[in-house]
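Below is one structure. I have some questions about it.
Complex shown without one protein chain; remaining protein chains in place.
All chains are identified by letter, namely A and B, in their written order; residue positions are counted from 1 within each chain.
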Amino acid sequence: MVETGLIDAVAQGLVTGSIIAAGALGLSLVYSIAEVPNFAHGDMLTVGAYLALALNNPSEIPFVPNAVALPFAVAAVGAVVVAGVFGGIYEKAVFARFRDKDADLITMVIVSLGLALFLQNLVLFLAGSANVTYDTVRRVNVNVDVYATGSGLGVELTQRAGADLATLDAWGYGWLAVVAVLAVAVAAGVAVYRWRSADTGYERVHFVSPRVLAVATTLAVAAGGAALTRGGTVATSNPAFSTRIGVSWKYGAILAVMLATMLCMNYVLKRTKTGRAMRATADDQSLARVRGVDIDRVQLVVWVLAAVLAAIAGVLLGWYASNLNPNMGFNLLLPVFAAVIVGGIDSPYGAALGGLLVGLSMDVGVYLLPAEFATYRTAIAFVILVAVLLVTPEGLWGDA
Amino acid sequence: MSERERAPLLELDSLDAGYGDLRILTDIDMAVGDGEYVAIVGPNGAGKSTAMKSVFGLTTHMGGSVSFRGEPIHGAESSDIIDYGITYVPQSGNIFTSLTVRENLEMGVFMAEEFPEETIREVFDYFPILEERQQQRAGTMSGGQRQMLAMGAALMSDPDLLLLDEPSAGLAPDLVDDLFDRIDDVNDDGTAILMVEQNAKEALRRCDRGYVLVNGENAYDGPGRELLDDEEVRQRFLGG
Partner (left out) sequence: MALADFLVSLLTVVSVYTLFGLGLNIKYGFTGLVDFGHVLYFMTGAYVTVVVTLPVAATSYEGIGGFALPQLLSGVPLGGLLAWFVAIFVAMVVAALLSLLVGVPTLRLREDYLAITALGIATILHTVVNDERWLFNGPFGVRDVHQPLAEAFPVSLGSFLVNLAVFGLVSVLVLAYIGYRVGDYVYGVDLRAAAMAAAAAVLVVAGLGAAALGGALVLGGVLVAVAGVVVLARGIGRADGFGRPLALFTALVFVAWHFGTPFFTAGPSGVLASAVWLFDPTAGADGGFTYGRFVLLVAVSFVAVAYWWCERTVNSPYGRVLRSIREDEDVPEALGKRTFRYKVQSMMFGSALAAAAGGLWATHIAFIDPTQFIADITFFAFTAVIIGGAANNRGVVVGTAVFWTLHTGTRFLNDYFPTEYATQLAALRVMLIGVLLMVILYYRSEGLLGEQTYDTGVAAEEGGRSE
């Protein structure tokens, strides 16, 4: 009997982590550039999610006109755009005013709290507290069953069809092939790393860090190798080890969106003038002003981006969980803060990595703990946060 | 043509300035001509940095005027002052440590429409290490290199007047000489320099004219060499 195991939990964790990473990305921008520990960030997620709902499935929401019912993907894009506009409103109506008054950190925290109360209850007011879902295609999950036997690695794709489990496809790899592919993949990764970080005697900054590139290369080569060396079926009897990985096409989509978002953000921050202004402002706001940067404009961009990123995270969250409720964003606030603090406030990439780490530990943690502790999923994120803060009050990443 | 016949590029006229309610400068007169190299020296707390910051609009204006080519600039925003042709290198916090060398230089012309290829060549000529290390994270550079980067960034907009606030601060002595040589080079190519310096000897030796500020007021001024040789000035500020 094949059952889901650790690897499945890891897969879930990566998806959860991607969503948290998207939220953390936005929060870290606001934290480092606008210098606001944004307690409303979770509720910005919720707003994004419900905006998509309003466009996609408005009959679920009492107080919203039943104007359009767009396909989910279109609604998602629309929601993200509208959320960006809201971000601009938050900045102009609220945060810019307090910045002009030179408000201190505590005041900003409480102001963001006020905004959080407002947003969360606005959603509650308009949408009620019932659990709702997006009107979107439902597909049955596919299971990837992996068997490690004496003769090699067997892979079966199965799917629930009625009461039975239908086998969609099956193939295998000889152990030799497995080892060879892994070796080549790792070698490729190392080579790429060496190539990109040519020893120059000083620290270069790259568009994509050599480490990330190396990991990506390894994964790509491994995947390519796996496709190339696909063999016939391997007998799956008496496996030494077997595991099932539940795979939903949602996972792929979410990971893809996450990667695309990261790449876009990376491009904006490193290759555009506005992005450079944003990083300069985060680095040294008075020097940026001296160099002619329009700080007000930078802050506006920051809040719009933060709202956009939060909306992306919110829509993904609602989609992944197949469920929306007004508390969804606030419940994720703690893991998102944990991700940002673990990853280092000043580094968006650190925050994203922190998000992945937090998501992984949440789902893997729940898998490892006895079943009664499932509700403590969020608590795990928090424990990590406290542990990190106790050891390094500045966060792990510092400056990336 | 003597200095006096050239119209002053920058003029501080009876300037009173400070921070908030605190007055630092009283009745300051100062001028920098086109292409001139002017130094401001004096004891700690004399208001030298404040005078420089007043030119760049970073202080509270309390009286008198600061004008550039005859235009009053004492209320202007930093971005406008850059447009006039004045750039400023603060004493500390003068580079973006998390950006690369190249990006720091790009920030120097942040407001420009196009990237000035010629100017960056000139900057690289003054400071070759910057060309070499374009992709290096600025925060990992040594002190001397950082100073050069800060100056390079300020030179990117091809200013008429460069304000330098204690450029030699914290540098090892052999690097100080090198740095001053390069400042000479920049000045030789036509950029006017207004420099605040703690190292009065070096500054007065190299500059065209100098001002000695004491307690927020003018004390002495004149050609650099003269001040250097002046008995009183030597006694009080140069250690004999």
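Here is the rule we go by: a residue touches a chain if its C-beta (ideal position, glycine included) is under 8 Å from a C-beta of that chain, and two chains touch if they have at least 3 such contacts.
Quick caveat: nothing in here was measured; it's all calculated off a predicted structure.
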Chains still shown that are in contact with the chain withheld from the display: A
Hidden partner chain, touching residue among A:59, A:107, A:131 or A:167: A:107
Among A:121, A:167, A:286 or A:322, the residue in touch with the chain that has been omitted: A:121
Residue among A:37, A:87, A:225 or A:329 that touches the chain left out of view: A:37
Residues of subunit A (touch criterion as defined above) contacting the omitted chain: 37, 39, 63, 94, 97-98, 101, 103, 105-107, 109-111, 113-122, 124-125, 128-129, 334, 337, 341, 375-376, 378-379, 382, 385-386, 389-390, 393
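Note that in this section only the chains that are shown with their structure count from here on.
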Touching residues (chain side subunit B, partner subunit A) in the complex: 56, 58, 78-79, 82, 88, 90, 93-100, 103, 106-108, 110-111, 133, 135-137, 139-141, 153
In the complex, subunit A residues that touch subunit B: 202-206, 273, 276-277, 279-280, 282-284, 286-294, 346, 399
